[in-house]
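See below for the structure under consideration.
Here the complex is missing one protein chain, while the rest keep their positions.
Presenting subunit A:
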Amino acid sequence: MPTDSFSEMTQDSGGLFSDYQFWMGKLSVWGQASTLETQQDTCRHLPLFQEFLRQMYEALKVMDSSTVIERFPTIGQLLAKTCWNPFILAYDESQKILIWCLRCLINKEPQNSGELKLNSWTRGLLSHILSAFRLNIKEVGLFTQSLGYAPVDYYPSLLKNMVLSLLSELRENHLNGFNTQRRIAPERVRALSRVCVPLVTLPDFEPLVEALLTYHGHEPQEMLWPEFFDAVNEAFLLKKISLSKSAIVRLWLRHLPSLEKAMLHLFEKLTSSERNFLRGIECLMKDSLLPEAACHPAIFRIVDEMFRYALLETDGAPEVLATIQVFTWCFVEALEKENKQLKFALKTYFPYASPSLIMVLLQYPKDIPQGLWHQPLKHISEMLREIVEDQTHRSYGGPFESWFLFVHFGGWADIAAEQLLMSEGEPPEALLWLLAFSYSPHDGSQKRAQTMVEVKSVLGRLMKLLRRPTLSAKELQTAVGESQDSDLRPPVCRQLIRCLLLNFLLWAPGGYAVAWEVITLMAQTDEVTHEIIGFLDQTLYRWDRLCMEAPTSRKLARELLTELHAKVSSTDPLNV
């Protein structure tokens, strides 16, 4: 082999060469995967090995068969070992890629005995894969042949019947003419779950996978293989199989790593798609089946724990907050659908929260007349305040725990802001407190009181302008104190006031005319722009959910959202 081409090749496929050695070693150890250890190790490596085969094919397809042999003298060995491992042949697309690789070895016009030998060897392997593992039960072959059936006619039915017979065995009522009832041994269930690892994505196996997931053995310890759970979960997340909800719930209850992976998969999907609308989040959320599965408290608590970490890790990122809110909407919906009378006490979902607070938070605002919304709000505020400020309620956790619980039902805070602008007369202390708490849970009571005073005075000024038919952007800015050059108010307080101003614009009769101007003045930074977009999206989503009739406000919010989006995408460096 010429040196230059060798160095070129090693540069191109140095990784492939070291992989080649690695897999050759593995395949030699695995053999025909007839022992427990080799089966387990094969199963663990199936996806990686398939990837290697793919790379191998990419490398082989550009060479003719003699070059292949020159560069990979032991390729025949490697592929033959692969052909004899039934787990690999059964997995996903491995058998297909393997055939492609073998195809590259066939010489169209063999010139010498070596090439002739290789051809016949390759043909042997191909025929092994395609007509492999002839049923070594003579009678069956003879019978089907006498009836004029080819394997393609009976393999599907044979497989279907095998799956059916295993299913009925799993259901412990296997009864037929030959046999009486018997119980399946745990080791067999375990072995069965191992066999299924490469096969979970084969549609014929779906019923068996379901049955294994929901199979209740009589053993205290888990009898299914962890690799089986991994394979099923992976296939479910990648939408390669469809399983019933109950099977998924069983999967996640029996195998926590799968549940964690499902959550991470959801997070990945949420972050990889560009800035999500709540509708979009809702779709991804429902699609993940997590809210429905969370009707089981054990799953809920783990999902919730992961949300808590996400919130802490991101320092309360608005996207995470929105996700938690959407999750809770969907979860409550699923809970109502699932059981009219609660199967599990609410306490099992929120073990550290005050039960009466949960009851109020869970009330669906839609079921309460709009005019009476201030009552539950007041109730929520008082209970939260008591827990947060009174030292005797330590059992319900610190302010963070109370706030974390409250943000699940974040819609109530938005309703509070809306209610403050709509109620005549003195703004209720309870609503002011709830807003201040929701925006800044860690403030001490003194600082929170300051925020409340500030918000109250801004509200007072805004209320005076509320009924005015015409408004100017300037006077609104003055009213909220935004025009001052050096705004000394803390950022959170300013954010809260922005929220009130945005609500004002949506509801005040004169808001329509000045809205865009006010928002342009307000949205000086990207951060604030995104905050405003988030507010509008969240508000529209909430109104939809609560079936609120507010045609004018709705129209305005939608228009503003469209314009802001246009503005963002025109300045986004990625879009230039």
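The rule is simple: a contact is a pair of C-beta atoms (placed from the backbone, for glycine too) under 8 Å apart; a residue touches a chain by one contact, two chains touch by 3 or more; residues count from 1.
The rule is simple: contacts and distances are computed from a predicted model.
A.B. asks: Which of the following is the UniProt-recorded protein name of the chain this complex doesn't show: "Large ribosomal subunit protein uL29m", "Pyruvate dehydrogenase E1 component subunit alpha", "Fanconi anemia group F protein" or "Pentatricopeptide repeat-containing protein At2g17670"?
C.D. replies: Missing chain, per its UniProt entry: "Fanconi anemia group F protein".
A.B. asks: For the chain left off this view, which of A:37, A:70, A:204 or A:544 is in contact with it?
C.D. replies: Looking across A:37, A:70, A:204 or A:544, the contact with the absent chain belongs to A:204.
A.B. asks: Would you mind spotting which of A:158, A:235, A:362 or A:513 touches the chain that isn't drawn?
C.D. replies: A:158
A.B. asks: Touch as defined at the start, partner being the missing chain; which of A:144, A:477, A:495 or A:520 qualifies?
C.D. replies: Touches the omitted chain: A:144.
A.B. asks: On subunit A, where is the contact patch with the chain that was removed from view?
C.D. replies: The list for subunit A reads 39, 57, 61, 86-87, 89-90, 93, 95-96, 99-100, 103, 106-110, 116, 119, 123, 126-127, 129-133, 135, 137-140, 142-159, 161-162, 164-166, 169, 174, 176-180, 185, 187-188, 191-192, 194-195, 198-199, 202, 204-205.
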